[in-house]
Each structure stands twice: as C-alpha cells, then as structure tokens.
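Of the protein chains in this complex, one is absent; all others appear in place.
Per-chain numbering from 1; labels A, B and C assigned in written order.
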Amino acid sequence: MGRVLGAAFTIHEGINSVNTHSYGPESRGGSCRSEVVVSKGEIYYPNVRKADILVALSQPALDTYKRDLKEEGIVLIDPNSVKDVPKSLVCYGVPAMEIAHSVGNVKYLNSVVLGALAALLKSMIKKESLKSAVSENVPPKTIEKNLEAFEKGWTHIMNANMAVAEYEKEN
Amino acid sequence: MIEIVINSDYCKGCSICVAFCPRKVLQTSNHINSKGFMLPEVVNLDACTQCMLCEIVCPDLAIAVTGK
Amino acid sequence: MVEAAVKEKKYPGNFRRPYIKAGRHYLEGSEACVEGALVAGLKVYAGYPITPASEIMEHASRRLPQFGGRFIQMEDEISAACALIGASWAGAKAMTATSSPGFSLMQEAISFSIMTETPLLIVDVQRPGPGQGYITTSQEDVMQARYGHHGEGPIIALAPSSVQDMFELTIEAFNLSEKWRTPVLLMVEETVAHLREQLIVPELDTIELIKRKKPQDLNISPETYLPYGHDIVPPMANFGEGYNINHVGLVHSEDGNVSNYSLKVHRENIDRLHQKIEGNVNEIARIESQFLDDCDHVLICYGSVARTGLEAVKEVREVHGIKIGFIRLVTLWPFPEEKLRSLISKVKNVFVPEMNLGMIKHPITEALRDKCDRVISIPEIGALHSPEKLIDQIIKGSTC
Partner (left out) sequence: MLKHPMLKYIREEGPAGKRLPFILCPGCGAGQVLNYTLHAVDEIINQPGVKKEDFVFISGIGCSSRLTSHYLNFDSGWTLHGRALPVATGVLLANPKLKVIVFTGDGDAAAIGGNHFIHAFRRNINITVICVNNGLYGMTGGQVAPTTQPFTITPTTPYGNVEEAFDLCKLATVAGASYVSRWTTAHPFQTIKAIKKGIANKGASFIEILSQCPVHEHKTPVEMINALKGMTVSIDKSMNSNKIPVGEFHFAPRPEWTERYEAIIEKCNERIS
C-alpha cells in the first residue's frame, strides 16, 4: 500500500517520497507497518517521526503505532476491527474488509483503503494519480476489480464527509 | 626398432612400471639419479610387445616407448 | 556502450533485452541494485537466501534469464561465492548478495579471489551482530570488509546511501572489479536495501561500462601469455579461449609457477596485489563533500547515515549557526587518506556517526591526526541515527 502511495506521488505528481516498511518476524504473520514520507524538498532521514495520518487496520496496530502520530493527527480505521480510538484523534472509518469482500475477496482491501486515503488526501494528490499507480502495481487481470474497490473506498469517505458537513451545517 | 626411454629427471624410482610389465622387460637398477631415486632399466628389449602399459601407469610421465 | 555489450552475443537466441527504461522509477534499493547490475552486464548470479538480502536474490532470479543469464540458488554462502569465482574465470560478470553471517562464510573465497585476481561483486546487506544479532540495519561489517579475510589482501568497498546509489554504485562496482581485476564489495545497510524512492535512470548508452583487459586485446599470444604478468593489472584470459590459463591461489610468479618459491617471489606477488589497489587509491576512491570552505567542525559519514548526516549538518548550520562541514565517504576501502587530508585544513571537532560502536572512526583518526583537535564517534546500534540525535550530539560536542 505504501509502495503504491509513494509511486503515485513520485511517478505521477513528481513529488519526492520515500517508503520504508517494517522488516522482521512481525512482517511474517504479526502486525506490520509501512511508512511513507512525502516532501517537495529532499528527503534525507527516511523514517516517519511524527505522522500526519495513520492507517490502522487492527486494534493492536493502532495501540502500538498511535505513539508515532501527531497529537491531533488523522487516523483511518476499519471500524469493524478497530473499536477503541483515543478521543483526541480525528478519526475516519472505512469498513475495508467488508467492501473488499463485496468486490471479490480480501485481496482488494488495500485498494479500498487507498481509495479512502485518496479522499482524505485530495488536496495533496490527484485521485487520478493514485488510480494510475494502483493500475500499474496490481496484476493486469485484477485492475478492474481493484479500481472498483478503490472507487468504493473513495465514495465511502466522500459520503461520510458530506454527512459530517451536513451535520455541522445543521448544528 | 623399439626404444624405451626413461627420463631420469622425472623418474622417482617407484618401480610401478617394472611390476606392471607383462614380459619382464624392465628391472629396478642400481642407477641412482640426482635426487637419489633408483631408476628402472631395460633388460630385455626383445621381449617388448609395445603394450604401452609402463607408459600408461607411470605416475610421473617419465617413461616413453616408441609407438606402434 | 551497452549497445556494444548487447551486440556481443554470448548466448544463442536473439534477445530483445528488457533493460530498465531511462526516466523516473519508484524502486526499492534491492531492485535498483539488480537493475544496475543488469545494465553493467551481469550474467551469473549465485546466492543463498538470508534476511535482509533475499530481495536482491529474488529480483535477480526473475530478471536474469530474460537477459540470457543464469541464476542459481546454491547450498550455502561458501558455494555461492565460489560459483562466482568459476563464473568469472569463464568470462561472466558475476555477483551475489548476502548479509553479515553469510558474509563471514564468504571471507575465504574473497581472500582467494584477491589472490587469483578474480573480478566479482559481493553485496553485503549488513545486519547487526554478533551472532544472529538482529535483522535490522547496521554498519557493523565495514571492518570485516577490509580485515575479515585472511592475509594481506586489499579490497575495494563502496557504501551507497540512496536508491539512486544502489543503481549507480552497482555499475561502478562492476567497472572497478573489471578494471582492477579484483573482487569489489558493496556495503549496503538494510535501510537502503529496503527503501523505496525515486530512481532516475539515464539514457543507457551514456553509461560507461568497463570490461576486463584481455591478452587478445594486447596481441599477446597464448605461448607468451603470463596470467599474472605483463602489467600491474594483468590481462585476464577467459576459460575456453585457448590461453591455457592456470588460476592458482598459492604464492606464484608472473607465469603462475608455484614451485619456484622464494621470499623474493612472495614479496613481489603480495606487493603488486597491494600496490594495484592501495597505490591507485586516488583514482579508485570517491569522496563527496559540502560546506567545507568555512567550517570549524566536520561531520564524516557513509552509507545511509549520510542521509541523516546531511540533514543534521544543514539544520545545525542554519538554525544554530555552527560552522560544520559535511563529508561522505563513497568509497570505504581502499581508505582515501590522502584525499580526506587534502579536503580539511584544520578543524576543531570531527564527528563520525556510524551504525556501529566506532569502526571507520579509527582510520579517520589516523588520517586526520594533526588536522583536528579530536574525533568524536556518534554510535548507534540497530537503527539509523535520527537527525535529532545527531544535532544534539553536534551541539554538545562543538560547544564544550
């Protein structure tokens, strides 16, 4: 997921990005993590120190890695598996697993989340850039399904945003 | 004419050629080379059938027989 | 120049070789390393899986047959390194990648290939030790690279710090090994091997490729050919070309004779091997530097530490007003003592951040013995220094 996000920024937007991933026993069956640093300038230190956005797809992942999130950072979760989110965080939910299954199977989960991320990052990166990066990084036979998953993730967040906006307008 | 030549620089006097020769053409001699090895000598050239066995078994490529 | 290599068909079949395209890519360090090697003309990869170097091996196994090259997974690191030696003798550019414990197993083969003057490339994706240590990042093999193998054997070792470097220095490593007829080590850290970032590939025919000097090129006949003679870097005949080359690892004279041993023959043999590399250190070694004009202090680093190093130096200069220069050793071995000395006139402190407890600090201290007040090691184990840590240490060190 980090690789696709990084490629979208670097290849399609010409913005520097560096992607690192956790490497160890945890990447083979436990919780694993992938980090992306994006900058218009040079990126020297490759790791994330204080993240603006954290995508946490399991409760242990959020519990472990929330320490690296800015105090008022944004967290994107799958509400079906992550129940306990600290109040201080700005939280968005996308039922990624559920949507992935509706598209086909669990393999499309990453594309759902990328679609959701695209909605959250829409001021920074064009939706089309991310869609192109998804198409280039998945097996050719699955492009259509992946893009469908991407769109569903995108729509989910956009609808949620609209709901929030309406709610705020009403109150 | 058959010729059997023993290279005294290369020979280490192991006598394997003497043992392998089916016609007793060769025999260990009293000639000692510069390294102190006792060389074989040809004692019965007429009996040689050019079977080349002495040439084939020599560990030091030190003996040569005229080819057929 | 790549075109020339393509034209020189060593294998049957007309391959439309799918070289990496010129332009912008988003690749992992491991992938960039293999792509660079393929551009350099890699033909044989023999390896053994080990974390965190397996990605290089996996990528090579996918890509090599597309170029008519051969990939083999050997039974251990020892045999992997030895297979490279055989492949190189038969004329192929050969490489392997391993990590620290496997690198230890390859030391005998490295020593042997120094003695037999066999060009090959070994990539060491370093992990912390001793023992199994851990599988995170490290620079703990930089001394093993030079002194790990038995005997007086000079080595060439390079330290990449970015994905771009992984591509470019792999090509440079092959060029150096072919030019100087010697094994070359690429001392990578896990940080760089698993980093994904931008890689800009130049037009392939602008990349300079060096091939080993052969006796045929110098009109030397098989009868007069000396496998270890003619020049300080002897021309190397490949197997199968009728030059009847005898590769020997015992002390030998120029014609490869091992039975006329004398102290003189021994000394000449070792002196030439040493001179070939150490005597040409200024041509072989590269150093990058910034902000050296007005500096009171200097930070010297290599590999991925150069990333944080440069960030820290910039911030310390801009925010804290401390005049500190930046030096990155692209080449670790042969150690570029003369070049390093020529860059620095006189400074107070030399900071040496390393992902070990201070290894390259020693040759730096030796090189700058009269050019600085003190050398301060900034060690880190198992992780890349954060810029904050470096900034903090630099401020502390330069104000007391």
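Rule of thumb we're sticking to: contacts are C-beta pairs under 8 Å (C-beta built on N, C-alpha and C of every residue); 3 or more make two chains touch, one makes a residue touch a chain.
None of these values were measured; they are calculated from a predicted model.
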item: Among the chains presented, those that the missing one touches; value: B, C
item: Contact partner of the left-out chain, one of C:Glu58, C:Glu241 or C:Glu315; value: C:Glu241
item: Of C:Ile200, C:Leu250, C:Val319 or C:Leu357, the one touching the omitted chain in the full complex; value: C:Leu250
item: Of C:Ala22, C:Met74 or C:Ile270, the residue in touch with the unshown chain; value: C:Met74
item: Chain not shown, touching residues in chain C; value: 11, 13-16, 18, 43-44, 46, 65-66, 68, 70, 72, 74-76, 78-80, 82-92, 94, 108-109, 112, 116, 226, 238-250, 252-260, 265
item: Chain B residues that touch the omitted chain in the full complex; value: 3, 5, 7, 9-10, 12-16, 18-20, 37, 53, 55-67
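Assume only the chains that are shown with their structure count from here on.
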item: Interchain centroid distance [CA atoms averaged], chain A/chain B, Å; value: 86
item: Whole-Å gap between the CA centroids of chain B and chain C; value: 56
item: Whole-Å gap between the CA centroids of chain A and chain C; value: 38
item: Touch list for chain A against partner chain C, complex; value: 2-3, 6-7, 10-11, 14, 16-21, 23-24, 43-47, 49
item: Of chain C, residues touching chain A in the complex; value: 24-26, 51-52, 134-136, 190-191, 194-198, 304, 307-308, 310-311, 384, 386-387
